[in-house]
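In this view, the complex is presented without one of its protein chains, the others remaining in place.
Chain IDs A, B and C follow the sequence of writing; residue 1 opens each chain.
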Amino acid sequence: MTDIKTGQISIDDLENVQITIGKIVGAIEKKAKDEGVKVGPTPKPGISTLRSWDHKILSRYHPVYTPACDQCCYCTYGKCDLSGNKEGACGINMAAHNARETLLRVITGAAAHSAHGRHILHHLIDLYGNDKTIDMGPSNLLAPNTLAVTGIKPETLGDLEEVLDYVEEQITQLLATIQVGQEGGAIDFESKILHGGMLDHVGMEVSELAQVSSMQMPKSDPDTPLVEIGMGCIDASKPVLLVIGHNVAGVTYIMDYIHDHELDDKIEVAGLCCTAIDMTRYKVENGGKPRAKIVGTMAKELKMIRSGVADLIVVDEQCVRADVLDEAKKLSIPVIATNEKIMYGLPDRSADDPKDIIDDLASRKEDGALILDFHVLGQVGPELAIKMSKIRDEMGIKALPKEEDMQGLASKCIYCGACEMDCPDNLPIMEAMKAGVDSDLSKFEYLHDKCIACGRCDQACPKEIPILNLIEKASQKLIREEKGYVRAGRGQISDPEIREEGVNLVLGTTPGIIAMVGCSNYADGTRDYFKVADEMLKRNYIVVTSGCAAMDLGMYKNEEGETLYEKYPAKFLAGNLINVGSCVSNSHITGTAIKVAAIFAQRQVAGNYEEIADYIANRIGAVGVAWGAYSQKAVAIGSGCNRLGIPVVVGPHGSKYRRALIGKPYEEEEWKVYDARNGEQMPIPTSPEFMLTTVESVEELLPILAKNCIRPSDNNMGRMIKLTHYIELSQKYLGHMPYDWYNFVRTETDLPLAKREELLKILEKEHGWEIDWKRKKILSGPSMKSDVSAQPTNVKRLCKGEC
Amino acid sequence: MTDIKTGQISIDDLENVQITIGKIVGAIEKKAKDEGVKVGPTPKPGISTLRSWDHKILSRYHPVYTPACDQCCYCTYGKCDLSGNKEGACGINMAAHNARETLLRVITGAAAHSAHGRHILHHLIDLYGNDKTIDMGPSNLLAPNTLAVTGIKPETLGDLEEVLDYVEEQITQLLATIQVGQEGGAIDFESKILHGGMLDHVGMEVSELAQVSSMQMPKSDPDTPLVEIGMGCIDASKPVLLVIGHNVAGVTYIMDYIHDHELDDKIEVAGLCCTAIDMTRYKVENGGKPRAKIVGTMAKELKMIRSGVADLIVVDEQCVRADVLDEAKKLSIPVIATNEKIMYGLPDRSADDPKDIIDDLASRKEDGALILDFHVLGQVGPELAIKMSKIRDEMGIKALPKEEDMQGLASKCIYCGACEMDCPDNLPIMEAMKAGVDSDLSKFEYLHDKCIACGRCDQACPKEIPILNLIEKASQKLIREEKGYVRAGRGQISDPEIREEGVNLVLGTTPGIIAMVGCSNYADGTRDYFKVADEMLKRNYIVVTSGCAAMDLGMYKNEEGETLYEKYPAKFLAGNLINVGSCVSNSHITGTAIKVAAIFAQRQVAGNYEEIADYIANRIGAVGVAWGAYSQKAVAIGSGCNRLGIPVVVGPHGSKYRRALIGKPYEEEEWKVYDARNGEQMPIPTSPEFMLTTVESVEELLPILAKNCIRPSDNNMGRMIKLTHYIELSQKYLGHMPYDWYNFVRTETDLPLAKREELLKILEKEHGWEIDWKRKKILSGPSMKSDVSAQPTNVKRLCKGEC
Amino acid sequence: MVDTTKNTQIYETWGRNVAKPVNPNVAGKVITKAKRPLLVVASELLKDEKLVEKAIAIAKKGIPVAATGHSITALMDKGIDAKYINIHSLATFLGDARWSGLDGKGSYDTIVFLGHKKYYLNQVLAGLKNFTDLKTLCIERHYMQNSSLSFGNLKADVHFEALDELIDNL
Partner (left out) sequence: MVDTTKNTQIYETWGRNVAKPVNPNVAGKVITKAKRPLLVVASELLKDEKLVEKAIAIAKKGIPVAATGHSITALMDKGIDAKYINIHSLATFLGDARWSGLDGKGSYDTIVFLGHKKYYLNQVLAGLKNFTDLKTLCIERHYMQNSSLSFGNLKADVHFEALDELIDNL
């Protein structure tokens, strides 16, 4: 037996040497132990390990299915008609099948993030080696999700491989259960959904740890620079290199090439979706200047391409329209695919001479190329963009219709209604056509912000009117003004910040964290999101954001002409607006909650998921909002939040996720927890009221956000603050006092000071509570006691006296 | 740097020790090298690594989409109407989306097999340790798929973990591409499908290597015992313990308990689906006696449960009806779930005292239990079955309707047609009802074999007539006679067998391998499959079978009262019938093809997938038939065959897989390969004509099988034999000479001897070929030369003079 | 009489069960015959003052109203029995025999919808259709295929006419 303590091991000849992955897993766990990381009961949980925790969540938050289809088409026994909760040929019923469908979508999202993580990790290990230290700024708890789930405390890039091995194994296990003839119980598909969501956050975290550590991205930096955003900020007079996607690995070579060849001022590099965000984080650590501009979200992709401004499009992975190549071709824009996940059938030119590739694309001999070698990509990208700019100018490429053609195009409309029926939001296109005939383009302009540029109307129109192009042409003035600022993604919340703010969060004196995340499939345009953030920031909530949401929040200015990012600082403090970064940075949001449990509350993190989740569920008033969520990634992120007890709201389109988790406030028995001090049951407020639900309008959303930040652990000051916001927001946006406000009152000190007398009167009159009017005290009425030292928990074993 | 050559490594303190999975991967590859295994150009291929090979296949075999739905419902931008190949909101069109759907189903199947592999591997490593040697019988090439794909030559169970790490990583990568906004090119989704299929065979192989090596299963043994099969062979007078699923790990504890407690004669252990097959392989190595009976395929599940014969049902994973618990409950049959993938919402009793579990289930306090601890399972299973047998007898449980109630039930029918509309095969149920009213049950009996027991008719009937029960009751006599024999799965084809038979296969003198695999979703009952096997065996084809197909083939007897297994030996020789084993044993079928390339043709295997596939595609006349394929696993298996150039036929229900790969015989340019001797192009016969297609009836199938065994490498004798069968089968089943037989004639010696003159006349008259009648020689006409020393290849780089 | 049953064009399908198209008089009868009907209105109502009027007119016939989204803002102090509730919660509770309704008086049997986003309501209805026995009636401008009964696709003015006729039939 050979024992090695330190140093590098190189194994030249493995004959008769027994090394197994399993053993190394054990070794790494042992390492954690040796470093004083006590590993909890559930490192690397399998499908069933945390099942009892899930069943606890699910006993309060009932799975509600709103099928996106009455049929199942998984196998050739089918299609099966499951309507009315019938069973299909394999015996599965509608409820279980919809849970299965949701699981499939959740693990698709988790796979997208994890596969992204695997790609960028391989790439960065190739560049910097396994020993490259993970550095996230002033933090000892670098990888909260990873540690809580796997028990592994990664310190180098190399350590992350094992983490992904685990995630991939579990995703494969879950994908297996999608196979016809596997799980039959809806409730156990639900548990698997939560498992998949949890894995997603580990996958995201790995991606983020790798890139922040290796790419000189900001590390827990509240003072990151402001980045220009909007279609209006792109300087079309320069060659424009447009990047679309989520994985910044390849484009860094382009950015470096530009910088090294002093082309920074000669070329406009702009991005769509999360690659854009990460481009603006690349090398801006310690005051670096962002080297790219942001165009916006997926809802801007087709608009931007159709504008014809780009001279070259580079795509990587995720949230890239499938028709980029076709659309670009029409406007003589070459496309370079740079990632195995999206290859568009393009010829693989990775091993070719950059000059040949540039020639073939510039001459339009080829519409595009697949380039997986980033050195080649780095050179081809900028040089081709410069070349194409000239060529396309000379060709006189015209993108949108000419002013003078607008009326004619509108006149072609036969008012068949196909476009409106096919538009995901049933936007009033025919009205715009009608007005367009009279050269009134204002109704097209009106559609611009509401339109998510999906292109379905174009596909539907029997007269082949380029509807989206009409909208965009009519909105040229708007678009020119469409510029704002986003604060570059700051990365993790640091340990000192957690130490400072943790207590306020748990006691409720900071009224809550509103995490505004997700995609751009809004029901009613982007400005809604601005309204939500503005309102909640004014009310001192911490607003955390990322990805597409973070971008859209930067597109608007308040009355003073400031964007929210200019107005609000980005520390982890009440009333701050924090852009953590791209989609994979969402792991910082759950990570923050875990860090509060770990750092403020000193809970053991490693391999101790249930206890951490239980802590968060009962004490941290955070609500996620993915108002425009459309992707499988979004539902994966949401499910990961849910397993930690963090509720998530999605906009109305989110109903197409097929499933929600909704509590029943009228079922008193379901709103109880244990007091860990003695194992006795105690009632809790009916908040969060849901784990996942849909909401129809932002006016409805705002009071819901305030209400669902209420937690059992609130002290009286905290509860008072939260209740004040709930009542005020209900009055402001729904025009009345909420019906259930009194349910959250434990004692008179929970009542908003200014309205205390008035509210006490209501409590007496309408709810029959007994009031001692002399002392202005509540004598009887509340169903809960105010006891800040109570230790609410859902987990019996965590109570004193239990195992 | 510490270098270790041999011995065990235990790493007690990993501080500053740099070990990475990646490095160990490198080390294992190095090990392979040191052992003289040359690793080829593509070990552990990523998504794009074998893309150029795929594009070669796909340029001849065109993806053909028959959508199972006109819509896409993947994300909340949708549902999108893609009809007419329109684009959805993300820009994907119908073709690409259908390729994506197929990919999703393929990787679901691959995940099912790989997750099964991971489960059983973990379990067996726990039992036997990492060092347990992989033993598959007389074979040096133990793991042909694994070696060809990954370059790893696994020798112990522990070696297999890395193989699964690779598979899981790639499955996750592929699953990521399902996410909205990833791949847009149908052709690249197609390449990903083939990648997924390839991974599936590695996943299956790992499962099989692990179980055969550790569970005393037959190892390349052509003389395995015959096992009783059929609902008729179950002795209902004993306690019946029924096992359903695919993963034999848990049930081995039950079998051992029974054996150790000398209960073998006191309890009837029977299985459905592949667990049944593997139960009959367990400990039958070297002449062991099978310890279980086989009931049959998934199409027997509901029939068997509804018969009420079982006293206990134990389920593991895959191909288990989702309603087992509900159905069993109605007949007071307790259900034990034993695998995380199927938990049915049952309470986890893994840590409980077996006695308590038995009490709770026997008293029907609980309908079932989840038991993940196999020691507990081993005890609970048999004891509970024995107990329940008595209890259920005493309760007088009646399952099927009584004879005297049949007419009454049939009379309830209002002839609404709902059942027939909902029946996957639109079986004539109303006719049977009509006759049933007159107490004529023969029409119900007629349905028995055609009915796949999906239960959809029951779900549909507004009068709640238990239709399936009527069918089964009417078929009691048939069912009692439903007994036959299956030869227990023999495992791999050994190296000596390959050495002996390889030349006949490549030259065509053994006319081909017909691999009859897959599930039981037949269009017209099970007897069809028997007909196919019988016909092909008589014609000296090698028939290889596995899983459900292997079971169904054992259910019938020929005129002499013999099952095919009794009639035909099980060596790897012309005219033999080989049951390799369960579903995961399908890896032996592709493995055999790889072994022919490796052992007979001496091709390098390790990490040399393309060359191996190219060899097989051009030289090995094998055709897969999955006549009743219904599952995602089946399409995964088929896709894996396809990447190796092995064509696959599925029955008509297979059209619901949405996609086929079909060649165009009229496109001459597409039927050319290189001659590796000089790089020149040479025409090839239009066979295989497809990589994946559907066929309507077995009468149509039989000539197709014969035709599609033709390969460029056939010598004249071989071609003559193949052509003879093609012509004869066309005449026998389609009533005429095939239209294209002459396309396969290169010289007069390719012509069937007995008919040579007649055929030469036809060639002269109808096709204008020039014949030298004196010498009976063809002077001109054929589009191909006969040149056995030609070396057909699709891969330019493999030609002499190329890199 | 307005014929509201003609144009049942749809963009996507859920399955083989689709809403029966109804005319306003039949719709009126369905509501009148209901033991305990509930009118569920939503925020799209606010886009047209006329629609608000119709909703109020229906409610005035003594039908309790669940106001989802922020539609309640238009219905307060109008002398009708309207209460705010989130529609996803409402749909969950509607299917639960243990829920005692918005007013504590027990469960509903016929649910009438007006003023909703088309795609959102169709999802909500998909849940009700598959997991409850409730009768659902959509009196929207769009054909709501997942309802039990629904108007077809109507022009705005025809829709108002139809609503008037329905109100007359209550």
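The rule is short, and it goes like this: a contact is a pair of C-beta atoms (placed from the backbone, for glycine too) under 8 Å apart; a residue touches a chain by one contact, two chains touch by 3 or more.
Computed from a prediction, not measured in an experiment: that's the story for all the values here.
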Chains in view that touch the one left out, judged over the entire complex: A, B, C
Of B:Ser332, B:Ser350 or B:Ser655, the one touching the omitted chain in the full complex: B:Ser655
Touching the absent chain when the full complex is considered, from C:Tyr11, C:Tyr84 or C:Tyr119: C:Tyr11
Of B:Met717, B:Leu734, B:Ile762 or B:Val788, the one touching the omitted chain in the full complex: B:Leu734
Sole contact to the chain not displayed, among B:Gly230, B:Gly271 or B:Pro424: B:Pro424
Given B:Ala96, B:Met406, B:Ile704 or B:Val745, the one touching the chain that is not displayed: B:Ile704
Contact set of subunit C toward the excluded chain (per top definition): 9-16
On subunit A, residues whose C-beta touches the chain left out of the figure: 71, 78-81
Missing-chain contacts mapped onto subunit B: 62, 64-71, 81-85, 94-95, 417, 421-422, 424-426, 523, 652-653, 655-656, 658, 660, 662, 664, 666-667, 689-690, 693-697, 699-700, 704, 733-736, 739
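We take it that only the chains that are shown with their structure count from here on.
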Centre-to-centre distance between subunit B and subunit A (centres being mean Cα positions), rounded to whole Å: 40
Subunit A: positions in contact with at least two other chains: 68-69, 71, 81, 422, 424, 653, 655-656
Residues of subunit C touching at least two other chains: 11
